[in-house]
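Just below is one structure, and these are the notes that go with it.
As you look at this complex, bear in mind that one protein chain is not there, while each of the others sits in place.
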Amino acid sequence: MSVGVLVAELDSAVTAVHHGGELLGVISFAASGALVAVRKRLDLFGMAVLAAATALGGGIVRDLLIGRTPPAAFTDLTYLSASLLTAFVLYFIAPSPRLTKGPLEIADAIGLGLFCVTGTVIADSAGLGAPTAALLGMTTAIGGGVLRDVLSGEVPSVLRPDQDLYAIPALFGAATTATLLHFDLYRAWTGLLAAAGAIGFRLLARHYQWHAPLARHARD
Amino acid sequence: MSVGVLVAELDSAVTAVHHGGELLGVISFAASGALVAVRKRLDLFGMAVLAAATALGGGIVRDLLIGRTPPAAFTDLTYLSASLLTAFVLYFIAPSPRLTKGPLEIADAIGLGLFCVTGTVIADSAGLGAPTAALLGMTTAIGGGVLRDVLSGEVPSVLRPDQDLYAIPALFGAATTATLLHFDLYRAWTGLLAAAGAIGFRLLARHYQWHAPLARHARD
Partner (left out) sequence: MSVGVLVAELDSAVTAVHHGGELLGVISFAASGALVAVRKRLDLFGMAVLAAATALGGGIVRDLLIGRTPPAAFTDLTYLSASLLTAFVLYFIAPSPRLTKGPLEIADAIGLGLFCVTGTVIADSAGLGAPTAALLGMTTAIGGGVLRDVLSGEVPSVLRPDQDLYAIPALFGAATTATLLHFDLYRAWTGLLAAAGAIGFRLLARHYQWHAPLARHARD
C-alpha cells in the first residue's frame, strides 16, 4: 500500500515537473521566435506572431494532421498567453543576445525534449501506429521552429548544415517514447527519462558541435 | 408589425451590403495577389495562383483549423471564380500601379474589415470561445496576405515594421465581433458596424502612417 502511495506521489511529482518543463519549453520557444523577430527588425506585432508561431506551431500542425480540430493551442489559451507575455517582456527588457544565448539554448533543449515526448503520446492516443506517432512527435518538437523560419524568410535552421543536430535528438526522444508506448512501458517517469535522453543528446550535440553529414558532391 | 418588417428589410439590405462587400474584398485581395505576381514577374498561372491564395487563403486556413473540410472555398466556387477572373482581367488591362494604388488600398481595407467579422462569426458558430473566435477572425483577414507573401518568397508584409498597422485593425474588428457574439448582441447591422470600425481604423492607420513599435534594442 505505502509503495502504491509512493508511486502515486512520485507520478504526480513527475507530472508536475512535466507540466513545468513544457511551460518552460513554450516560453523558451517563444523567446527564440521573439528574438528572431528582433534580429529581423520586425515590430512588436511581428515579435508576438513569431513567438506564438514558434511555441505553438508544432502542436498545431500535429493536431491538424491527427484531425484534432480546433488544435489545443486555440482552446487552452495558457500557452498562447505565455508566448505573448514572453514577446512582451522581451520587447521591454531587450536583453543582450550575449547574455541570453546560453540559458535560451538550454531552455530550448528542454522544450525540444518534452515536446517530442508529449507529441508522440498525443499522436499515439489518436490511434496512430508507433512509427507514425514518433514522426508526429518529432514534428511537434521541430515544427514551430520551421514555421518561425519560413515566416521570417529563411531556410529552416533545422535543415541547414551549419547547425548542430537538432531534429535527430527530437526523433530519438520520439522513437524512444513510441517504443515505450508500444510495449506498454510508458509511465510519467519513463516518459521523463525519454525526454531527458533527448535533452542530453541535444546538449551534447550543441557542445561537441555534432553535424549531420553533407552529401559527398556537396562537400567539394 | 411595420417595425418588424422594417427591421427585416434593413437586415436583408445589410446582408446584401455584407455579401457585396465581401465580394469586393475577395476581388481586392485577388488583385493584390495578382499585382504582386506581376511585380515578381510571374506568369499568368502565377498571377492566378497568387490571386486565389490571397483571396481564399485566410478562409481556408480558418476552415482547416475549425475542422470544416473541405473548406468553403473548395465547395462554393463563387469566390474562386471571382479571384481567377480578377487575375485574368489584370493580365490584359495591366493598369499602372500609380492609378490602382489608392482604390486598391480602400478595397483591401474593406475586405480586411469584412473578413475579420465573418471569420469570427464562422469560428464562433463552430463552438469556439470568444478569444479563439477573435484570433481566427483575424487569421481569416490576414492569412491570405501571409500566404501570398510566403509563396512569393517575402517576409509577410503584415510582420514588417515599415508597414502601417494592418493586423491590429483586423484584431480590433474581430474582438469587437466576438464581444458582440458573447453578449448576444450580434446582428447583421452591429456586425457591419464592427467591420466599419475595422475599415476606418485601417484607413486612419494608412493615412497617418501608424506603426507598431520596434523593440528598443532593434531601434539603434
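As written, the chains take the letters A and B, and residue 1 is the first residue of each chain.
Here is the rule we go by: a residue touches a chain if its C-beta (ideal position, glycine included) is under 8 Å from a C-beta of that chain, and two chains touch if they have at least 3 such contacts.
Since we're looking at a predicted model, the values are computed, not measured.
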{"item": "Of B:46, B:137 or B:191, the residue in touch with the unshown chain", "value": "B:46"}
{"item": "Options A:6, A:185 or A:214, residue touching the unrepresented chain", "value": "A:214"}
{"item": "Sole contact to the chain not displayed, among B:20, B:70, B:103 or B:127", "value": "B:70"}
{"item": "Residue among B:151, B:181 or B:214 that touches the chain left out of view", "value": "B:151"}
{"item": "Hidden partner chain, residues of subunit B it touches", "value": "37-47, 49-50, 60, 64, 67, 69-71, 74-75, 77, 80, 90-92, 94, 96, 150-153"}
{"item": "For subunit A, residues in touch with the removed chain", "value": "64-67, 126, 128-129, 131-132, 135-136, 146, 150, 153-156, 158-161, 167-168, 211-218"}
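Just so it is clear, only the chains that are shown with their structure count from here on.
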{"item": "Inter-centroid spacing, subunit B versus subunit A (mean Cα positions, whole Å)", "value": "32"}
